[in-house]
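The other protein chains are all here in position, but one chain of the complex has been omitted.
So, chain A:
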Amino acid sequence: MMLARVADSLYWLGRYIERAEHLSRLSSVMLNATLDQTDSGVQAVWIALSAVGEPDVSSAVGSFEAAEALALDRSDPNSVVSSLARARENARQVRDQITTETWERLNLLYLKVTDENARRDFAEGSTTFLQDIIADLHLFKGAADTTMSHGESWRFMMLGMYLERAQLVSRLLEVCFAETPGRQINDHIALVSLLRMACALEPYLRVYTAEIEPRHILEFLVFDEDFPRSIRFATSQIEANLSVLARRSASEGAGPERIAGRLKARLQFADINELENQGAGALLTSVVNECARIHEAIYETFVAYPLEMRLPA
């Protein structure tokens, strides 16, 4: 049993944490890729900015300015600092639900990115700054994992995290592999950057060796059963958390767990040949849409349900 508002905050806490980590990684990979003056670097910038929905990727801003904005622009709701501020605001709302260890990790990070010296620190060592954020977020997740009870509050947080992850990875892959003419990425260095943006380079190499091919990348990031950032993995986590939560809920009708179950099954029984025949774009778009439907269903079931249904007779 937990307050509906609290479940909502924990869910968003999970989403914003995941978003902050993803944005930090895109920003960091983008900066690294442009250290060498090559066309691949330009492609990496294009992938990163397209994946965060930057409307005009051809604009003249340098990669440093773009990375700085992605990290520290407080006026942009889709920056690392904004995501962390929102994550912390949600954590503050549920301060009685999360452990001190978890809260302090997040608060420390928030204080770091909102510090008046943050811009200077970023300018002096952008990569270190971004890697530290990622490492601190790993500490947050580790603290949460090892100190919080893995009950309802935990599951709402995980739900938010994996939903956000499924959507972010789908969008990243859509940018690179949707069937828009002239957009297919084949360049080796750009593909390595893509794997890095998905935090997937090393696990990929262990499965496919250094033969970096778009087909394999798609297969790995969509279908791999064990890799925590594959869409299939994220979807099965969403389904697993929802089915536990649904068992406790008094709701009837098509709950979010059914939508998640269908999506999970679809990814479980499809393979790369099917994906290539039908076109990657269609599948990736439908993952994004199904995630949005799950999100709405979560609200209808757990948070904003009509009271008349639940009042005592």
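By definition in this document, contacts are C-beta pairs under 8 Å (C-beta built on N, C-alpha and C of every residue); 3 or more make two chains touch, one makes a residue touch a chain; residues count from 1.
One rule holds in what follows: contacts and distances are computed from a predicted model.
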Among "Putative ABC transporter permease protein", "Circularly permuted ATP-grasp type 2 domain-containing protein", "Iron-sulfur cluster-binding protein" or "Electron transfer flavoprotein alpha subunit apoprotein", the omitted chain is listed in UniProt as "Circularly permuted ATP-grasp type 2 domain-containing protein"
Thinking of the whole complex, not just what is shown, which of A:Arg120, A:Arg206 or A:Arg310 touches the missing chain? A:Arg310
Decide which residue listed in A:Leu245, A:Leu263 or A:Val287 touches the omitted chain of the complex. A:Leu245
Kindly state which of the options A:Asp39, A:Asp76 or A:Glu104 is in contact with the chain not pictured. A:Glu104
Only one of A:Glu68, A:Glu152 or A:Glu239 touches the unshown chain, namely A:Glu152
Residues on chain A that touch the omitted chain in the whole complex? 1-7, 74, 89, 92-93, 95-96, 100, 103-104, 107-108, 111, 152, 156, 245, 248-250, 302-303, 307, 310-312
